[in-house]
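For this view, one protein chain was removed and the others were kept in their places.
Residue numbering begins at 1 within each chain, and the chains themselves are lettered A, B and C in the order written.
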Amino acid sequence: MKLENLIILFVAIPMGTGVIGVLLKQRVQIARVLGVLSFLATSALAVGLLVHLRSHPTGILVSQMGAWPAPFGISVVFDSLSGLLLAASSLVALGCYVHSFSTVEPTAEKRYFHALVQLLMFGVNLAFLTGDLFNLFVSFEIMLMASYCLLTFGGTRLQMTQAYKYVLLNLIGSTVFVIGAGLVYGMTGTLNFADLALFVAERQAQGRALPPGFAALSIALLLVFGLKGAIFPLWFWLPDTYYTCNVSIAGLFAGMLTKVGIYAIARTFPMIFAHGGSDAAKIVMPILAISAAFTMFLGVLGAVSHHNIRRILAVHVISQVGYMVFGLALMTQIALAGCLFYMIQHMVVKSCLFLCCGIIERHTGTDDLDRSGGLLRRDWYLALVFFIAAMSLVGLPPLSGFFGKLVIVREGWDTRWWLSIFGLLTGALTLLSMLKIWSYCFWSPQAAAIERTPENLPNRGSLRPAYAGATLLVLVALFLGFGAQPVYEIAFRAGRQLADPDEYIVAVLGPGALDEVAKYRATSAQLAAGRAAEVTP
Amino acid sequence: MTIILSICVAVTFAVSIYLMTGRELKSIAMGVFLLGHAANLSIIAMSRTPVRHEPQLLKGAPILTEAFDAARPMSSIVDPLPQALILTAIVIGFAVMAFLLSLLVLTSRKAGTLNVEQLAAEAMQGA
Amino acid sequence: MTISSPVLRNSMRLILPITLLYAMYAMLKGHHEPGGGFIGGMIFATAICTYRMSHGALAQLRLMPVHPRVLIFLGLGLALGTSVIPLLLGEPFLRSAVGEFHLPFSSHPFHYASAMAFDLGVMLVVVGVGVGMITQLSEELE
Partner (left out) sequence: MTTSETIWLLLCILAPAALGCATLWLPKRAIAARTLIALLGPVASFVILAQHLAAHGVSAPEAPAATPVIEWIPVLHLNLSFLADGLGGFFGLLVSGIGALIVLYARGYFGRDEAALFRFFPTLGFFTTAMMGIVLADYMLLTVLFWELTSISSFLLIGWDRDDRHAVKLAMQAFFTTGLGGMFLMGGVLMFGYATGGDGGLWRWSEVLSAGAGRIDVSDPLIVWSFILMLFGAATKSAQWPFHYWLPGAMAAPTPVSAFLHSATMVKAGVFLTGRMFPVFAALEWWSDLIIPLGAITMVAGATIALNQHDLKRIFAYTTVSQLGLLMCMYGLGSLEYHGHANIEWDITQIANHAFYKAPLFIIAGALGHYISRDITQLGGAIRKRPAMVITMLLAGYALAAGPGTISFQAKEFFLYAIYHAQESIGPWWMLLMAMAAVTAVCNVAIFVRLLTTLMGWPGGMKPAAAHGAHDEHDDHAHGHGEHEHGPWAHLIWIPGLALVLLQYVGGLAPGLWGQWFAPLESHAAEAIPTALHAFMHPTLPLYVSLACMAIGAAVGLSPLMRGAIVDMHDRIYPAMYWLAVTGGGRAFRTVQTGRFRHYIIFVLLAFLGAYVASMALDPEMLRWPAVESAFEFIPGVLLGVIICATAILMPIVQSRVVRVIILGSCGFSVVGMYLLYQAPDLALTQLMFEIISVILFVLVLRLLPDTKETDRASGRWWRFTLGTLTGVAIGWLTLVAAQSGAEPKLGEWFARHSYTGTEATDGRGGGGRNIVNVILVDFRGFDTLGEITVLSIAALGVFSLFPRRKPMPTQLEFEEQIAGGAAR
């Protein structure tokens, strides 16, 4: 079997498992085993492909759905960018899924929980893989729909008073997205990313302007992706809802959902909408920069000010999204690579923190900082895992967050030094918020308010999956820190391919795709040389 | 026709935003419903009617009577892709709508109100 | 929600089989004429829901004695299955096959496309979802 055909398995496996999960409503054990196998398979596949493609000249695999040639059939593209994200998301999903075995209530679990998680991952993986704008919309919808269901999972009163904001804001986003996709087709006659990139490259090589309204259209799409990515001022749905849902699901959401939005910006903007200093770039990049500053800084202030672990963690997602947007706002090869690395490390670390939060809650019965304490004495292992994850989030070396931040901050010194300063300050405040959790929860005398009789103490056996999930993620986080080199090699390749989409275009559209552009580029180079020659004498 | 469609898009979008900024989740749901129409109308505008002056019912519908030969001008039928996109969008819109409505039922049951201000106040209390 | 009107009851009894047949027809001919899985499925679902309104929940159950989720399962499974099969043959996902075969008592060759199986899956899903949602909400009302 050809390697290209394999990449669809990232989508087919979770979907298949999810479909079977629909039928296995009552047979929880089988569903669990199948689910774990599914995530194991996708993780193994992603890691295996990444390793295999390290020596590949471009590292891009393309599969055409239905064997219809690009750009007409839908392309599914596995490149360095999607590969890393797929690997991270599959591992995170595995961790959170295993963790959920000890946090999801048995009665609730029978309400299609397993199918929904799988289908969520179907959407997420599809979003990372697809090479088509409208298909991206479809994948967003799959993911969103599954997230609506998982968000309201259990149907508590608190969830119900908040969930509508999430659903409605995302609905507006989806509507604008579908309009945007339609209008992109109207303006360019195509939907395929590579073809769109070619369209833009061709126009630029010919020195022609992009169609009128292209900038406004890219603004509309930026709104959509930004809404999903929870950047300023579009993040509102996130802090109000993440803390209401089941903690394993919150971990899954915190890891995945915002990253998909950021991924969509990273995929479409450097290559297409803001490529090479177009009009759209002139407006999009400052917007992203300002948004990044607010996202980082207001986000972290919000996190510091809260007094519940879940809320701190939830609001923190925003602040870290700011770093990714920071990387995007610079739009250089290296900054994009940093953004990508930051994304994957944040997926892992943030999910891990949520999983730890789940275990803390099982120990103390609450996520209120004032009412917990002394956990270090009771559970040093949890403390260790939490500490590593928290320090990775803060970005202290040699943990993963450091390496993510490092590249972005470094690139920022050139044009957007103020963003780098914001980034550093945000790091310090992040430290403060994590220390807050640590000192209240793990140090501090055990709060008298908690009265734990032997009966309501958590059963170690029932928590075993929770520990397993958290351990898996913390191991991945440690790998990302100490083994940053191979990951960064791939990330740098991804950054290069985003900033200069030629390789991507050729991989998707075939070797001849760039011939026209090359001709124009050569002509304009000649012209420029001629002009220079005229000027010199 | 394109202008009419654009006006329709503008009006439906505007009204749906008006409804969505309301206080009652029910009217917000109506707004969502209209929003779907706005999106679909906006996409269908991309298919550019083939016969500009007298669009006749289904004359240029994207259904072939014989094989499409290369010589035949494309302008004799409308662009089929926007239609396919809208079809997908309709179905997805329906799914979301149905879920939203069910959510509303449960929200009103659990929270006892559908007024967004009251819901916000209640959520604040819970925090 | 049940509307108890004898006229509706009796007319539904007549209309139902026709509608269901038409839904199947719309699905099958969809590849060539207006129609297809979505439309067929929606017609089917609407018919069953109307039947439920006129005849009650039990009658619907007798007509469709499975939980809608089974239909969803079958539909998604069929769609996914037809998409995965080419993968096993070394072809890309979703590759369709087109062909003709002769039915014994027909002079016209029967034109088939593997996409029609996919369309059938779509129809099953749409029926499952439509019926499932309406059933669920009606039950809430009862």
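We take it that a residue touches a chain if its C-beta (ideal position, glycine included) is under 8 Å from a C-beta of that chain, and two chains touch if they have at least 3 such contacts.
Keep in mind it's a predicted model, so treat the numbers as computed, not measured.
Under the touch definition stated at the start, the shown chains contacted by the missing one in the entire complex are A, B, C. Against the chain not shown here, subunit B presents residues 1-24, 26-27, 30, 33-34, 37-38, 40-42, 44-50, 52-55, 57-65, 67-68, 70, 74, 77-84, 86-88, 90-92, 94-99, 101-106, 108, 114-117, 119-120, 123-124. Looking at subunit A, the residues touching the absent chain are 15, 18, 22, 65-69, 71-74, 76, 111-113, 115-116, 119, 122-123, 126, 134-135, 138-139, 141-142, 145-146, 148-149, 152-153, 155, 164-165, 168-169, 172, 176, 179, 182-183, 185-191, 195, 209, 211-220, 222-223, 227, 233-234, 236-237, 239-240, 279-280, 282-283, 287, 298-302, 304-306, 315, 374, 376-377, 391, 394, 396-398, 402-403, 406-407, 409-411, 413-414, 417, 420-421, 424-425, 427-429, 431-432, 435-436, 439, 442-445, 484-485, 488-489, 492. Interface residues of subunit C with the unshown chain, by the touch rule above, are 1, 30-39, 42-43, 45-46, 49, 58, 61-62, 65, 67-69, 72, 75-76, 79-80, 83, 93-94, 96, 98, 111-113, 115-116, 118-119, 121-122, 125-126, 128-130, 132-134, 136-141.
Operating definition for what follows: only the chains that are shown with their structure count from here on.
The touch graph of these protein chains is complete, with an edge between every pair of chains.
Chain pairs B-C and A-B differ in how many C-beta pairs they share in contact, with the greater number at A-B. In terms of their C-alpha centroids, the spacing between subunit B and subunit C amounts to 24 Å.
Distance from the subunit A centre to the subunit B centre is 28 Å, each centre being the mean of its Cα atoms.
Among the residues of subunit C, none is in touch with two or more other chains.
In subunit B, 95 are the positions where the chain touches two or more neighbouring chains simultaneously.
Per the touch definition, subunit C reaches subunit A in the complex via residues 69-70, 72-73, 76-77, 80, 83-84, 86-87, 90-96. By the touch rule above, subunit A contacts subunit B in their complex via residues 134, 138, 141, 145, 148-149, 152, 155-158, 160-164, 167-168, 171-172, 174-175, 178-179, 181-183, 185-186, 240, 311. Only residues 20, 25, 28, 32, 35-36, 38-39, 42-43, 45-46, 81-82, 85-86, 88-89, 92, 95-96, 99-100, 103-104, 106-107, 109-111, 116, 119-120, 122-123, 126-127 of subunit B touch subunit A when the two sit together in their complex.
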